[in-house]
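Report on one structure; see the data block that follows.
The complex appears here without one of its protein chains, the remainder shown in place.
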Amino acid sequence: MAELLDMDRLCVRDTRHIILSELTMHVGRGEKVALVGESGCGKTMSIRTLLHMLPDDVSVTSGSLTFDGTDVLSLRSHQLRQELYSRVGFVAQNTSASLHPLLRISTQMTDFYLERHRGVRRSQAVEKAAGILRSLGMRDVERVLSSRPDQLSGGMRQRINIAIALMDDILLLVADEPTSALDAHVRRQIEEVYISLAERSCLAMLLVSHDLGFVRRMADRVYVMYAGKMVEEGLVDEIFSAPVHPYTRSLIALANVKYKNKDEDLAQLGGFVPVVGRESRSCAFASRCRYERADCMADVEYRRLSDTHYVRCWR
Amino acid sequence: MKRITPSLAAGITLVCIVLIPALVSLFCMPYDPQAMDLHSRFAAPSAQHLLGCDHFGRDLLSRLMEASRLALASGLFSVFLGALGGIILGIAAALGPKWLETMLMRLADALMAFPTILTALALAAILGRGTAPSIIAICVAMIPTFSRLTYSMVCEGRASLYVRAARSYGAGPLRIAFCHLLPSLMGRLVTQLTSSLGSAVLLESSLSFLGLGIQPPSSSLGMMLSEARAYVLTHPYQALPPGLVLLVMVLGFNLLGDGLNDLIFDRRRAVHG
Amino acid sequence: MGKYVLGRIASALVVMLLVSILTFLVLDLIPGNAAIVAVGVEGSAETLARLEAGLGLDRSLPQRIADYYRGLISLDLGTSSYYAQDVWSLIKQRLGVTIPLALLSTAISFSCALILGSLAAYRRGGLLDGICRTIVQLAGSIPSFWLSLLLLILFSSVFSVAGIGDYVPPSVSIRGYVTAVFLPVIVLAVGQLGPMLRLVRSSMITSLGEDWYASARVKGLGRGRLIFVYALRHAISGPLTLCGNQLAKLLGGTAIVESIFSLPGLGRLFLTAVEMRDLQLVQGIVIFITALVVLMNLVFDILVHLVNPAADSREAGGA
Partner (left out) sequence: MARRLLTFLILFSAFLLASCSGGQDDGAATGAAGGTESRVRMAVTVDPDGLDPHMSASASTFQVTSSIYETLVTVDEQGNIIPSLAESWTVAGDGMSITFSLRPGALFSNGNKCDARAVAASFQRLLSESVRSQDYAFISSVEVVDDTTVRFNFGQLNVVALSTFAYPWAAVVDTSCADDLRTSPVGSGPYMLSSWIPQQSLVLSRNPNWNGECGIDQVEFVMMPDMTGQVTALRNGQVDIILITGDLVGQFEDDARFTVNALAGNGLQLMAMNNASAGLDDVRVRQAINYAVDKDAVIEAVWWGYGEKIGSHFPVVLSEYIDMNDLYPYDPQRARQLLAEAGYGEGELTLRMYLPRSYQEYVNAGQVIAAQLEEAGINVEIQIVEWATWLSDIYNGRQYDLTVVGHTGRLDAYSLLARYRSTAAENYFNYSNDVVDALLDQYNTTVDDAARMEIAHRLQEILAREVPALYIQDPIQIYVTTSRLEGFSVFPINIFKFNEMNFV
């Protein structure tokens, strides 16, 4: 059976730099996949490519992207609603900014649904929204539905965003940093929402995160990205118990030491994610790598370790 | 440096189109703009009079050159003075004591609501003949814009980190205003200054149109238009050249202001990116 | 909210007091008074003195100011010395001309700006956007009196349209009213369009760059609803405030346009009042206009608050 999402050697660039270089990734039906990496390494850009949300000056130069048998890259803007957005749900990174600040939750949850399902009455749609909110563990649903975003807490808004994604019968839920920017208590609640959702449904999920603890609990498989390239991929156990790439190792090591802002800890590692030179076939991590040696500058190939485990490193 | 945006280029071009003849008029003009030749009243454009003549047979081109020089000069003067006054008042309101702030801001409101026509009349009564009354009247009309802009920007800046830092090591309000705040506001002010030139020129011409601006025999664009208005039925062409010059001048300044704004905004974005 | 409104009204009263004292001072400063104008080039010094006494002009400035405010407290704007009519009834007469004119032109420019500005922001860099930016620049730079003259030449000389410059109240002839008001409305609307269109476009561009816009789009919301409900709803508070300012300015009368098109509006009344040194009338109009400006800004701030309850108070207070 074909994969639900198939990203093959995707290259994306803006006017100056290459952003994604030959990115390959796939998500099976019902599979929960995580995409991890530091900020600025191209995670968000790769899901934006999938959702046709690229900024004006960014374009796809080569590669292919198929979702549920549809060639996503060739979709025209008027086809997006029917071909893509009805089957992919998306929860954006900054959840409080992704709700319209002035419209009631009930309106925001049902507007697009009503447009897509002609003949459905508003009250029916609101009923459905309420049901979904309840299933996500929301209390006091009526009050929430008649509120505006600024009257709700961050955790509530997050749940609403998930609920909006679930209004349609989607095949894939894409969540960009679903738990960042939340305080510890709320973060735990939202994690539970995702985990119970993952357990209950046969929905495929693509989580973008640098919260490795969450990833470990949620995901079936993990992709590790660095500077616009995949550096390692594998089943959760493979990645967490036997990481190969020094980058993966340092991410996991840092996650075990502290449970704090990952960016800061990585910064202690020294250096930043490079912006230029992503097209080069050498190892982009070399400059920050403890194990750097001469052949890191040469063509570093994506090696197969097992059927599921691949890595881009000599080690 | 930065690339020059189309609106900046267009602005510079348009301003030059009026600026160059205006500067040339300081040294030479085709005719004396005040010399009447009653035989060539309403003369059509010809080799002798490139733009024709007005109702007194005065050469339109020469009058336009003189008028645009006066318009530019009075625009520059009044905006400069108005900006200076507005900035000082704005800073005083933002950094001064609460009562001063309230007083100055209500005064700015009152000035904004006060009819410019009355200001111009009062100043003409005090200062008498010449261009000074209308320049100061426009300047007074400009003050509230600048004082409010400065006020709000200083208020924003007051809360910013570097100002708090400066205050913490004991810098006085004046030092904060002139060494820390003003430089960072300069870009915004320069933009406002340029586009205010356009509105100042417009205001001057409407005062002149009502007869409250520059006095004859000197020419001004508004006066030329109001004279042309009397002959709209018989010589409609007369209304065209002064209005076009005015349009080009104001358009030029507005585009220039926009272009500068883009330039400054671009720089900011470059710093952030 | 009530406290906020009260505060605004209080500061408005201060502004009106300042403005009217300024007016007194200015009218005292400029040469000539109502009696001199009434006597003209005829009449003797005794006549002049008698008329001045009749108008109360022989008393000191503080006395006259005090008298005026005493009347004002009982909502009496006094009597015009030139028209010998109640100042308020004179102003009221003019509003019948000025208010529809201001509302029509504001409505036209506001709706044009909303539609054009939204579409231009949506297709940023496209043809419509280019046209819009040209309109912004041209409409913002064209002197209204020149545009009036050009239109007047075009319509009355070239097209020979009857009825321009001959104001007829709509109760007498709707057609006559429309022909008389048509051109001034266009001139005034063009004058407002520039800044309004610019503001709508830029706030729409901001709105279109917001996360919720992207999310709503990804949810598959239709384009029309996306632009004209989601984005515009968010972008409208700035334009609405500007609309209030513009409307207030127009309600104060537009002397030049009114006199070019012979409309009996408030602006022309003001010019005549100043010319005739009709102190009561000048005062009345100045105070009325100031009150109107304050009131309009307040009304539109409240409107902004209704549309956008989440807007922070700084925005509302700074308007």
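Per-chain numbering from 1; labels A, B and C assigned in written order.
Basically, contacts are C-beta pairs under 8 Å (C-beta built on N, C-alpha and C of every residue); 3 or more make two chains touch, one makes a residue touch a chain.
Owing to the predicted nature of the structure, the values given are computational and were not obtained by experimental measurement.
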List the displayed chains that the omitted chain touches in the full complex. B, C
Of C:Gly56, C:Pro100 or C:Gly222, which one is in contact with the hidden chain? C:Pro100
Looking at the whole complex, which of C:Gly163, C:Gly238, C:Gly252 or C:Gly284 touches the chain that is not displayed? C:Gly163
Out of C:Val19, C:Leu116 or C:Leu152, which is the one that touches the chain we can't see? C:Leu152
Using the document's definition of touch, tell me which of C:Ser20, C:Asn33, C:Thr254 or C:Gln280 contacts the absent chain. C:Asn33
Residues of chain C (touch criterion as defined above) contacting the omitted chain: 30-33, 36-48, 50-51, 82-85, 90, 92-93, 95-97, 99-100, 103-104, 107, 111, 152, 156-157, 160, 162-167, 169-172, 228-229, 232-233, 236, 259-262, 264, 268-269, 272, 274-277, 303, 307
So that we can see where the missing chain sits, which residues of chain B does it touch? 34-36, 38, 41, 55-56, 121, 124-125, 128-129, 211, 215-217, 229-234
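We adopt the following convention: only the chains that are shown with their structure count from here on.
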Quick check of your reading of the touch definition: is the inter-chain graph here a line, ring, star, complete or other? line
Determine which two chains are connected by the greatest number of contacting C-beta pairs. B-C
Chain A and chain B, separation of their C-alpha mean positions in angstrom: 54
If you average the CA atoms of chain B and of chain C, how many Å lie between those two points? 22
Mind pulling the chain C residues that touch 2 or more other chains? none
Once bound in the complex, which stretches of chain A touch chain C? 51, 53, 80-81, 85-86, 88, 90, 92-94, 97-103, 108, 111-112, 115-116, 148, 150, 161, 164-165, 168
Touching residues (chain side chain B, partner chain C) in the complex: 7, 106-107, 109-110, 113-115, 117-119, 121-122, 124-126, 152, 198, 202, 205-206, 209-210, 222, 225, 228-229, 232-233, 236, 239, 242-243, 246-247, 250-251, 254-255, 258
Mind listing the chain C positions that touch chain A in their complex? 210-212, 214-222, 225, 230, 233-234, 307-310
